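Have a look at the structure below before the remarks.
For this view, one protein chain was removed and the others were kept in their places.
As written, the chain order gives the labels A and B, with residue 1 at the start of each chain.
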Amino acid sequence: MRDRLIVAGQFLFTALVAAFLIVPAILSMLAGITVNYFRGIASGFTLQWVIQVWDLYSETIARSFLVAGAALLATLVIGVPAAYALIVRGGRLSRAVEEIITLPLAIPGLAIALALLLVYGGFSDFRRSWLFILAGHVIFTLPFMVRAVMAVLATIDVKTLDEGAASLGAGPWRRFRDVIVPNARPGILAGALSVVTLSLGEFNLTWMLHTPLTKTLPVGLADSYASMRLEVASAYTLVFFVMIIPLLVAMQLFADISSGSRSQA
Amino acid sequence: MPAFVSNSARLHLSRAGFARIALLPLALVATALFLLPMAKLVLVGATGDMGLAAYAAILLEPRYRASLISTVGLAAATTIAALAIATIAGLFLQRHRFPGRAVLIAMLTFPLAFPGVVVGFMIILLAGRQGLIGDLASRLTGEKIVFAYSIQGLFLGYLYFSIPRVILTIMAAVEKLDPALEEAARTLGAGPWAVHRDVIFPALGPAFVASGAIAFATAMGAFGTAFTLATNIDVLPMVIYTEFTLSANITMAAALSVGLGLVAWASLAFARSLSGGTVAAAG
Partner (left out) sequence: MSEGRGVALRVEACAKTFPNGARALEAVTLDVDHGETVVLLGPSGCGKTTLLRIIAGLEAPDAGGRVLFNDADVTDVPIEKRNVGMVFQSYALFPNMSVAENIGYGLKIRGISRKERGERIAELTELTGIGGMEQRRIDQLSGGQRQRVALARAVAIHPSVLLLDEPLTALDAALRERLRGELDRLLRTLGITTIYVTHDQAEAMALGDRIVVMRNGAIAQIGSPRSVYFEPNSRFVAEFIGAANILQATVKDGYAVLPGGRMRMPKGTFAGPVTAMLRPEAIAIIQAEGTDLCGSVESVSFTGGRQRLIVTGAADRPIVVDAPNSLRVETGQRVGLSIESSAVRLLPEDRQ
């Protein structure tokens, strides 16, 4: 009997923690479509806040997608060949390079943004364009792409496959195209999902780097939390959730599939 | 019969050459967008009016020291609380199967990608002036409780983004526990609490340290949450921000950033040395 109580207690505790995490999210989603949050659901549902958000922030949201897409492209072009080269070379240099590109994850976004401003703040054209934001995002998301691809390449003994293709006469570019990239696909996809999700949600870096003309969605969120009424801020948050949660689910599913495990119900 | 290529002209790249080309974009981007700026940051921190003393000011100047202490304290408290909560919940979830378990796990891990600003907003919804808790409290006791904008609110916010991070690692570690060890302890007469204290928690030790270090580093560098909650508690990232944007004290901002970066990097390096893998903070 005591055991049952303990288990029940643990369940309650866990449910409470889960509630702590999810209830405000649900609240915000509801508030975004409620006429008046103060009066609650009784005041009725409406899309006016969502429409208002769209009016105010559609350009910002579009820019977020632009930056995320560009970051994805950049990390693919830069990261995939680099991951291959690092795995194939091995050795101390590879480990050092891996260390260096992973450093941006250890350093707070604020610091990185400050550093970028100090070096490139003077190039006003660059500094005022969305490319400046992109630069920060690329540095931050690149390690995720590189590591995801390296992880997959490591499990398939890419070095021997490479040698096998070389023994059959294929030059380096041919090998990269025919053998390396197709077999790295799960890693590339996982990396791509990570890059897009992280870029869409990035705030610390972007807040320091942005100008009124180069805002992204999270920056807009901060604005709305500070200056807009609760319903509008909630509607904006709702839009963010709608964008990001499918991506998160896809990432989780992908992790399950590629690791061969299935979460048990 | 295949013809042999003469040893004169090398017709195409050897693998080493290709690897070098493949790494070139990475090298360029990493240098231009990271190494160079970081170096500049360290330099700027050291070349202001105060020179190298700017770095010492982190510890000597009362305002900065207070900020450092409150940030470290908050991060440490968050880490310990998150670990405790994640352990209880993680042990429970990993060892019991029931309908809705997957949903519960999803609920506990989905805030993983939320930016700090959103987390701040969540706390406002819970404990702000129009917050849920305040509402419930006023209905029950007639007194509205608002604590989103105080240290408790900040703590709750930090907990909000720390729990999902930590719980995944803990659950993975619980899965790897060897049940035979617990069974052996029980045959020797250990009750449930003793089994936890003497077998389970020590075995989870490495996971505690690894995920704890990540949580600590993330909490140290968290900016968005404090920004949204706009408390009068000055965590280090906020101080850096105000020094740069409001006081235009670039030197100090740079020095503080470098200090913050070092602390975060050191705790992650510590975690990595124990777990043997690469780990990352984010947020």
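Just so we're on the same page, contacts are C-beta pairs under 8 Å (C-beta built on N, C-alpha and C of every residue); 3 or more make two chains touch, one makes a residue touch a chain.
Keep in mind it's a predicted model, so treat the numbers as computed, not measured.
Trainee: Touching the hidden chain in the complete assembly: which of A:77, A:168 or A:245 does that?
Mentor: A:168
Trainee: Counting contacts across the full complex, list the positions on subunit A that touch the omitted chain.
Mentor: Contacting residues on subunit A, toward the hidden partner: 156-157, 160-161, 163-171, 174, 178-179, 182-183.
FYI, only the chains that are shown with their structure count from here on.
Trainee: Taking the complex as given, what residues does subunit A use to touch subunit B?
Mentor: 6-7, 10-11, 13-15, 17-18, 20-25, 27-28, 31, 37-38, 74, 77-79, 81-82, 84-86, 88-89, 97-98, 100-112, 114-116, 118-120, 135-136, 138-139, 142-144, 146-147, 162, 166, 171-173, 176, 197-198, 201-204, 207-208, 218, 221-222, 225-226, 230, 233-234, 237, 240, 244-245, 247-248, 252, 263-265
Trainee: Can you list the subunit B residues touching subunit A in their complex?
Mentor: 12-23, 25-26, 29-30, 33-38, 40-41, 44, 85, 88-89, 91-93, 96-97, 99, 101-102, 104-118, 120-126, 130, 132, 160, 163-164, 192, 217, 220-224, 227-228, 230, 237, 240-241, 244, 250, 253-254, 257-258, 260-261, 264-265, 268-269, 278, 280-283
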